[in-house]
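Note that one protein chain is taken out, while the other chains of the complex remain in position.
So, chain A:
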Amino acid sequence: MSRIAARFKSLAAEGRGALIPYLEAYDPDLETSLALLKAMPAAGADLIEVGMPFSDPSADGPVIQAAARRGLKAGATLPGVLAMVAEFRKENAETPVILMGYLNPIEAYGYDRFCTDAAKAGVDGLIIVDLPPEEADVIEKPAEEAGLDIIRLVAPTTSDERLRYVLSHASGFVYYVSITGITGTRTASKHDLKEALPRLRAATDLPVAIGFGIRSPEQAATAASIADGAVVASVLLATLAETLDADGKATAETLPRVLEQIRALAAAVRAGVPAADQTA
């Protein structure tokens, strides 16, 4: 069983959803982001998304854009991101790592070689924002051969018919983009999420994680209880950005503040649905 499937299965047995925090590789430098990656599981990360910085993140809001810029400035490259995951894997064999980014750096690297190298580094799945199933033939075969899941994004704008089509190309889990918009802007209401989930469940047996716009521990707990997991990104990157000095360098505050926030999110997810929410 893949690490992703195994992790969702064991969480289901525990009766709770997953917390899936995001970090941008090389933000603000390799050492800090690697230390953050290594510390995330102990802080409560059940799966981890690692952003691959891209010069033109056209589906991302200002917070992730700024993180990508810092990562690139610090010298992030795709080989560098894979090396970072390989370092992490020396210490952690269970926590699934999903790379998230845009297609062009992968196309430049070469699809076959990338899938082979990513699997070797210990990557479990890929989320490629600008690669709809219509264009995914370039990577589906090498990914499958390397044992990498292709995690599909679906959105409120995805019709039932399209949902079936998109999910026929999905593996690992399904990432429900809970708002129509870019990352880090709006937040979906609990009502919207509750409406959306049955539609997804009817179309797939894969676990469903909700992302885009989850900021608070309460929101994470709600999303992880309605679905099978909550992805939290912009709010963590914003915290990281707040701790940087005037030159954009990491400070003594950087790791503790981000990890503290992850611990708070994890505690809420593990406690289940906030009491006040249970009747709603």
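Here is the rule we go by: a contact is a pair of C-beta atoms (placed from the backbone, for glycine too) under 8 Å apart; a residue touches a chain by one contact, two chains touch by 3 or more; residues count from 1.
Throughout what follows, contacts and distances are computed from a predicted model.
Only one chain is not pictured, and the protein name UniProt records for it, out of "4Fe-4S dicluster domain-containing protein", "Tryptophan synthase beta chain", "Cobalt ECF transporter T component CbiQ" or "Probable septum site-determining protein MinC", is "Tryptophan synthase beta chain". The chain that is not drawn here is touched, among residues A:97, A:153 or A:220, by A:153. In the complete assembly, the contact with the undisplayed chain comes from A:130, out of A:112, A:130 or A:218. Interface note for the absent chain: among A:38, A:89 or A:162, the touching residue is A:162. Between the chain not shown and the residues A:8, A:22, A:54 or A:88, the one that touches is A:54. Interface residues of chain A facing the missing partner chain: 54-61, 65, 72, 77-78, 102-109, 129-132, 134-135, 152-159, 162, 166, 177, 180-182, 185-186.
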